[in-house]
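Dropping a structure here in structure tokens format, bear with me for questions.
Only a single protein chain was left out; the remaining protein chains are all shown in position.
So that you can tell them apart, the chains are marked A and B in the order they are listed, and the count of residues begins at 1 in each.
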Amino acid sequence: MSSSVLYDAPGPRARTRNRIIGAVAVIGIAALIWVVVSRLDAHGQFAADMWEPFQYKRTQERLLHGLQDTLTAFGFAAVLSLALGALLAAGRLSDHRPVRWFCAAFVEFFRAMPLVIMIFALYVGIFGDAPLWALVIGLTLYNGSVQAEIFRAGINAVPRGQSEAAYALGLRKTQVMSSVLVPQAFRSMLPAVLSQLVVTLKDTSLGYIITYEELLYVGKLIAGTTSTAEGYPYIPVVLVIAPVYIGLCLALSGLARWIEARGRRSSKGAPPAPAADTGIAPDSGAGTIVVAAAADQ
Amino acid sequence: MNVLFTDDNFTLFRDGFLRTVELTALSGLLALVLGVLLAAFRVSPVPPLRIFGTVWVNVLRNTPLVLLFFAVVFGLPKIGVDLGYFTFAVLALGCYTASFVCETVRSGINTVPLGQAEAARSLGMTFAQTLRLVVLPQATRTVVSPTGSILIALTKNSAIAGAFNNAELYGVMKTWNELGYKIFAIFFWIALGYLVITFAISALFRFLENRLAVAR
Partner (left out) sequence: MRTRRTAAAALAVLALTAVAACGKDGSPGGDSSGPGTSYEVKKNVSITGSPTFDAAKKRGKLIIGAKADQPNLGFEDVASGTRSGFDIEIAKMVAADLGFSDKQVEFKTIPSTNRETAIAGGEVDYYVGTYTINDDRKKQISFAGPYFVAGQDLLVSKDNTAITGPEAVKGKQVCSATGSTSIKRIADQYGAKTTAFDTYSQCVDKLLDGSVDAVTTDDAILKGYAAKYPDKLKVVGKPFSQEPYGIGLNKDDKALRDAINNAIEAHEKNGDWKKAYDATLGKSGANATPPQLVRY
């Protein structure tokens, strides 16, 4: 349903009303922004010395280094969590009850564990000398569990008739999986998988808690070591770093939308019907839902 | 394992646990209200509101929560808003989670059959009436399950508040670690605390789902 279905094409009075509401909203938001900016300015948050550190080459290199470390952790965590997710999903769809139960318990446990707690425990308990691995393994356990659920939902969303037909042809379970179910499920679960990768990327920022020198850690260091007349430049640092994260995440979700759109264009015939409770629907509006539905931030 | 039963550790744990519950409940409430409002903005006939909703969702959903915490905890006092760290945490968590709620609600609206809104319009209902009386109540059913996942994620995200002067479960974990207890014993209890909360939320939402499914 496109949003315009929710209201009639506005007539003259409705148009006027909408314009008034719009104008009030614009003025309100603009006023709010103005208040925030001017108060920040009054507190010297835009003073030159607050922003000065960013002009230096070493600072910029440090920030780039931080970005690089962020991407490194993300790269490892992305690959490992996808692998773990595939393994766990296969386990949950297994015919052997103990395997199924073990994987279900694993997934449920790590999905319920806050990442901060996991990372902190791994760092203090095991990886005291390698914060990167504490971060990557923490991210992998958690995101892998979530990815497993996405894979499982995707496989379950393929119409039953498909696997029944495949079994009737005499294919074995592995063959049914690999040549019938997975290829069909792949397209429908791709957006959800990529959205979860966005979550993975964002969560690398928690590495600062265990002194992994990623982007946020570097930002915090810059803020903490620059004493200016108005205090420490936490706000300028946020203003510099946030757009980088937002840009990276938008690029990733842009990629998700692009792949999705491409998949739809090239698909002949009807896409697999969505299962109601998985939150995975093939139409574009719903592509975004999956972010919220399947993915735990 | 007997970390919990030495000194006044039990009190500490209980307070931390309750603080986590409190944080989750309050910010969850804020997220639900704000999220539905944002979703209404995003489908409304007023372009500025639509843009506002879109920008909000895209910015907050793509910003790491820790960064948002920094902005709130160190930014708001600079513009003259000093509300205490608990309120700051509720604000940061609520605003962040609202963007996820918004997207869920919006997609829930998409699952309501077209005819419903058309019928509502042909009865002469306004946008607000259509949304409030016809579309949203029907969207609830599909929205319940994903909302449960969002609230579970919120519970887990609330741990970040512990790094910003909130004595919740993560704060308890840090304190115990500083006191030199074995990390595995600490992890056991803290994990248990979170499992209790998240399982309670899943149970609640499974119940809601069943109720609504029957009501159809």
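Basically, a residue touches a chain if its C-beta (ideal position, glycine included) is under 8 Å from a C-beta of that chain, and two chains touch if they have at least 3 such contacts.
Since the structure is predicted, the reported quantities are computational estimates derived from the model, not experimental observations.
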item	value
Chains in view that touch the one left out, judged over the entire complex	A, B
Which residue of A:Trp34, A:Tyr56 or A:Trp101 touches the chain not shown here	A:Tyr56
Residue of A:Asn18, A:Ser163, A:Ser188 or A:Thr226 touching the missing chain in the full complex	A:Thr226
Footprint left on chain A by the chain that the document does not show	43, 49, 52-64, 67, 123-124, 128-129, 210-211, 218, 220-227, 229-232, 234, 240, 243-244, 246-248, 250-251, 254, 257-258, 261
Residues of chain B (touch criterion as defined above) contacting the omitted chain	74, 77-78, 82, 85, 163-165, 174-175, 177-178, 180
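Here is the rule we use: only the chains that are shown with their structure count from here on.
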item	value
Residue ranges of chain A touching chain B (in the complex, touch as defined)	1, 3, 5-8, 10, 14, 18, 21-23, 25-26, 29, 35-36, 39-40, 43, 45, 109, 111-117, 120-121, 124-125, 198, 202-203, 205-206, 208-209, 216, 220, 234-235, 237-238, 241-242, 245-246, 249-250, 253, 276-277, 279, 281, 283, 285-286, 288-289, 291-297
Interface residues, chain B side, partner chain A - complex	42-49, 52, 58-59, 61-67, 70-71, 74-75, 78-80, 96-97, 100-101, 103-104, 106-114, 117-118, 121, 126-127, 130-131, 135, 142, 145-146, 149-150, 152-153, 155-160, 162-163, 169-170, 173-174, 177, 183-184, 186-187, 190-191, 194-195, 198-199
